[in-house]
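A single protein chain has been omitted from the complex, and every remaining protein chain is retained in its original position.
Residue numbering begins at 1 within each chain, and the chains themselves are lettered A, B, C, D, E, F, G, H and I in the order written.
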Amino acid sequence: MEQSKAIIVNQFLSAKRKAGKTFNEIAKETGLTNVYVAQLLRRQAILTPETASKLKAALPHLSDELVDEMMKPPMRSYDPNLIQEPAIYRLNEAVMHFGESIKDIINEQFGDGIMSAIDFYCSVDKVKGVDGKDRVVITFDGKFLPYTEQVSTFVVAHYN
Amino acid sequence: MEQSKAIIVNQFLSAKRKAGKTFNEIAKETGLTNVYVAQLLRRQAILTPETASKLKAALPHLSDELVDEMMKPPMRSYDPNLIQEPAIYRLNEAVMHFGESIKDIINEQFGDGIMSAIDFYCSVDKVKGVDGKDRVVITFDGKFLPYTEQVSTFVVAHYN
Amino acid sequence: MEQSKAIIVNQFLSAKRKAGKTFNEIAKETGLTNVYVAQLLRRQAILTPETASKLKAALPHLSDELVDEMMKPPMRSYDPNLIQEPAIYRLNEAVMHFGESIKDIINEQFGDGIMSAIDFYCSVDKVKGVDGKDRVVITFDGKFLPYTEQVSTFVVAHYN
Amino acid sequence: MEQSKAIIVNQFLSAKRKAGKTFNEIAKETGLTNVYVAQLLRRQAILTPETASKLKAALPHLSDELVDEMMKPPMRSYDPNLIQEPAIYRLNEAVMHFGESIKDIINEQFGDGIMSAIDFYCSVDKVKGVDGKDRVVITFDGKFLPYTEQVSTFVVAHYN
Amino acid sequence: MEQSKAIIVNQFLSAKRKAGKTFNEIAKETGLTNVYVAQLLRRQAILTPETASKLKAALPHLSDELVDEMMKPPMRSYDPNLIQEPAIYRLNEAVMHFGESIKDIINEQFGDGIMSAIDFYCSVDKVKGVDGKDRVVITFDGKFLPYTEQVSTFVVAHYN
Amino acid sequence: MEQSKAIIVNQFLSAKRKAGKTFNEIAKETGLTNVYVAQLLRRQAILTPETASKLKAALPHLSDELVDEMMKPPMRSYDPNLIQEPAIYRLNEAVMHFGESIKDIINEQFGDGIMSAIDFYCSVDKVKGVDGKDRVVITFDGKFLPYTEQVSTFVVAHYN
Amino acid sequence: MEQSKAIIVNQFLSAKRKAGKTFNEIAKETGLTNVYVAQLLRRQAILTPETASKLKAALPHLSDELVDEMMKPPMRSYDPNLIQEPAIYRLNEAVMHFGESIKDIINEQFGDGIMSAIDFYCSVDKVKGVDGKDRVVITFDGKFLPYTEQVSTFVVAHYN
Amino acid sequence: MEQSKAIIVNQFLSAKRKAGKTFNEIAKETGLTNVYVAQLLRRQAILTPETASKLKAALPHLSDELVDEMMKPPMRSYDPNLIQEPAIYRLNEAVMHFGESIKDIINEQFGDGIMSAIDFYCSVDKVKGVDGKDRVVITFDGKFLPYTEQVSTFVVAHYN
Amino acid sequence: MEQSKAIIVNQFLSAKRKAGKTFNEIAKETGLTNVYVAQLLRRQAILTPETASKLKAALPHLSDELVDEMMKPPMRSYDPNLIQEPAIYRLNEAVMHFGESIKDIINEQFGDGIMSAIDFYCSVDKVKGVDGKDRVVITFDGKFLPYTEQVSTFVVAHYN
Partner (left out) sequence: MEQSKAIIVNQFLSAKRKAGKTFNEIAKETGLTNVYVAQLLRRQAILTPETASKLKAALPHLSDELVDEMMKPPMRSYDPNLIQEPAIYRLNEAVMHFGESIKDIINEQFGDGIMSAIDFYCSVDKVKGVDGKDRVVITFDGKFLPYTEQVSTFVVAHYN
């Protein structure tokens, strides 16, 4: 992560610590998913004007300047070594080992296209398994984007 | 993918084509998730004896020899270039960009630990969004594995 | 490129050679962009039923079996060494060196979001520069995809 | 990006913020493409003496020293992790997946050669699609460079 | 290793140096394995409340603030160049060269599954070989995690 | 793995399948560790003349030619993609995340040196944990190799 | 190198062996540089119609079919491991170690721009050094390409 | 580039700026090639005592301490990202695409051996092409190093 | 190289400069090989108590604190870009190109095993070749480590 982004993220996370609230609590107060709250605090998502006032109410130590920063389109990024973290590696392992199967089923159910990672929701939930043990449920919910047929109905650039 | 594994996978997928059934239909007949059916056919999961008969019923062109092969622990693998496929890249992008947030929430909800990728369920579903458009919902559901404190209650190896 | 895909692509390109037509001529006959025609012949795009008959008319040596193959969702891929080709490297160089600027302008003109690579058109055109020399004009035209705010209006998976 | 380059770029972008103008506005005042304006401010392009006065008029907070810096040939560079940014990855994905097709069409239309990335124009535009939704149009316009036949009409180095 | 983590680890290791105790001595006083003690001091493992008081007794120079830090879930990481160290490379060499054999035997003894790296113990011991020379014995002891069959007994997300 | 090595390994493993014995059973008959048996069959270890007759007794389908092959020093190797296999990745994860700690303890217990990966034993065992569940115990047991001080007591090469 | 390209290159080089001529001899007969002759035979350059008859005269075993192949725009490529070859590594070493200096001098002598690798000549010559020993002289001679200022004199694509 | 090397290089280049001379002018005054002058100023080459006084005369702002630094064998290095710079990439592209041809011709003209990158001259020159346009001519001139046959005429090390 | 290690190495090398002695002179005074002296000063080897007093006599500016540091087991490391240095690349080239041959001869002369890099001597010497020119002789002298047969004479860990 670039130096200046890291500094801002620390200030965001500090406001959360001072508020003494969990991601789930902030999610409830703002009407967002818990993951989206975390993404906002890590400068990986943009804050809309409508939600800004709710977030300021939830995190009173967030200065107006920091809220303004959160409302600009971020440069999305990650440290490539992040994949070393077992919690994150397991997700990557699942995606790569299940990838072809997931694509096959999307194609069969929807046709030729992909799940959008932009018009996309994510949440992390805690459920009980049949053995009574805790389970982590991560939901990826993205708009289906069909490949478009590229018809030649546009006129290309030319010089004046 | 190694040569011999590719040959077997082609035979598995051919049995599905001959049966003329979707992954969802086979899932319903076998009581499995649709992704697990696809993983079996790609030799990325093991078939249990209880499910073997149901799968044979669902895919009549699957020879006994192929079913036996499916009941051995597979060598799980993927072609590293698979990440070029847009459908699979989007999943990887989501995991890497959302990774730290997901870990933060797991830690907050469950404590120090990870979502298992072994005691793990995955399914792909089709839902309608509020705009009436199709959405892809991918569910990752894994047992929470807490890190254990390594207490020194075992005796180490020594020579006789 | 995987072995079997390479074989099919050779058959597609052979049908074009036998027809003795350029990409532009086939584009005109099918109503597609010239790049989309090339993508179809390289098994990087899917053929729609409406266009199939036009393509068969344009490329009479294309067997029905090959046309059927073209109508399945392809596994999109490329040889990583392709970037060695100077014609392709120059494109990559432009994208990487201009990348931040392009993102800045998209953000300023459209807000937080990206150009889709799925709902996406591409064409290659030949124009004359002010010095009378030939210029290559490559047009990338993709739908703007705004990042969605992830509101918590969906209910997560739970066991029955 | 190297330390000293990053510092200068921040000063350039600060002059733009103080002027309160968009890339398009500066482009109109200077007669440049919007992307070229952004490249100048990111120290990825050189400023010509003719345009310098127009840019100074457009961005009054740009000191003479900074303008002088902008008139030296830059070291062109990018952070390899930039490809993580979805807006930039999509461009790269398009280039790599469409690369062979684009080369084929260039060869068919122009002969053996490439699109120059040096005598090269780029712009980002906002258009409406047939569904009334916004689309991003990125135009790459480069001189065609034919491969030269290397005839042996020059005399090589020798010692005096 | 990230800057701030390195600073904390230096403070942890300094507390050990001031106490003048070996990893084995601290292990004995805390009831942990020697490797787990080292992992705690390198911020690669979490300290439980039960063990915290024992560790504070063993390492009196450890401030309460540092102990609190040790009780948060850590970001697990390593410098990729660590593999250059001969002591660590030899372990990696053994794992990669023996990997397929170890998997084969796990599959034969336990069925389809893996050794957990989370519910996992590790210790380093010193024994005498038959030639009277010192030998290093490293014990990896992890819970067996069987792959689960993914039965379709859960209901997926849908919108309200 | 190189082509010819893969062919021989298949013949070795086929002899095991025909004998219908587990690695543990062959280990017991030959007096070797179970991992060493597997390494022999994967052409990653050398067979000694003393053990050859025991192995031939244990695996009667092993031809004399194959036994001769097993008695030559092998080219030790592995497919770099092997690390994708979860069973093997977990080992690698443990080694890399625990690496510095293991080195610290070796240095404290033994002084400056490493665990040999050549004069090295490995075994895989099945034990019951305190919760009655199966655990995998992998033992790495290598000679301690102290770094030698390089005293200048040898005379270097010179021409006659 | 791709399979089919390797086969054609072998046929080209075979025609040279049968003719029993050196690259220099063929260069003299065709009026090309010696390096360009070699590039033609390795399918890394295109043959012009004017030169085709001279090359056929120089290499009588070159079939018309092979000559036709040589007249198509090639896919330019190289095996990344080629850099292992000491003769080629030394060139790469020189380019990377001298790179910044060469750029500095080009910028000082010519302004902001690059040496074209497309309108480009290369030859290898043998000269005597002042010590009477053989020296290899490699000449790179490319057109200077100045960066163009991107003026906004073109109209972008729009839909009809 | 390492921190301390970068600082020294900046001081060298500053002395050149203060002298207000081009690389070619300094080359003329010192009797060196223009590239060697640049390499000296980038701490990639060593200054000989004979040339030191000429360089001091040419660059009066070069302190004695800096000249002393220039007379020590440097650690030769480059930033791997340097290859992003189009001016440097084009050189690398030429070397890799022409590599096999250059080797073939060296072997044919000189026998088995390479061009030295140590006893090596390099210069950058500006010439006019037949179309009257500027061309960059880069000359690599290195001693031919024949591979030696390794005859066994030396006696190896043994202990006293 | 990590920050703190680099600082210590600079202090070590400074003590050498102040003493005004060559590696060979220090080697003679301490009874070590010249390479081992250099490794000590680069914090890549450990200093024994017996040699410490000799080294202090040879390098009087070495403080007691620095000598103590030198007597701790070091973290052995190198900058991966070090391979760019021609002097070091040539060694790597030799090792990789001659590697299989060296292994073959070790196997033929000694049996299955390797040359230890731990019980290992290295020296650099200057000799005259038959042509009277200087030659560099680098001697690698390591203990032969035979692979051990892993007999099952140890008892594994189990819980009490």
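The rule is short, and it goes like this: a contact is a pair of C-beta atoms (placed from the backbone, for glycine too) under 8 Å apart; a residue touches a chain by one contact, two chains touch by 3 or more.
Quantities reported herein were computed from a predicted structural model and do not represent experimental measurements.
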(message) Applying the definition given at the start, please give the residues of subunit G touching the unseen chain.
(response) 81, 84-86, 130, 139, 141
(request) Could I get the residues of subunit E that touch the absent chain, sorted low to high? (result) 84, 86, 89, 93, 96-97
(request) With the missing chain put back, which residues of subunit F would touch it? List them for me. (result) 75-78, 80, 117-118, 153, 157
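Following the convention adopted for this analysis, only the chains that are shown with their structure count from here on.
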(message) Just to be sure I understand the contacts, which chains border both subunit H and subunit G?
(response) C, D, I
(request) State the pair with the higher C-beta contact count; candidates are E-F and A-E. (result) E-F
(request) Could you give the separation in Å between the centres of subunit A and subunit D, each centre being the mean of its C-alpha atoms? (result) 30
(request) Using mean C-alpha positions as chain centres, tell me how far subunit F is from subunit H in Å, no decimals. (result) 48
(message) For subunit B, give me the residues that contact two or more of the other chains.
(response) 34-35, 75-76, 78, 84-86, 93, 96-97, 103, 113-114, 116-118, 120, 122, 127, 129-130, 137, 139, 141, 153-154, 156-159
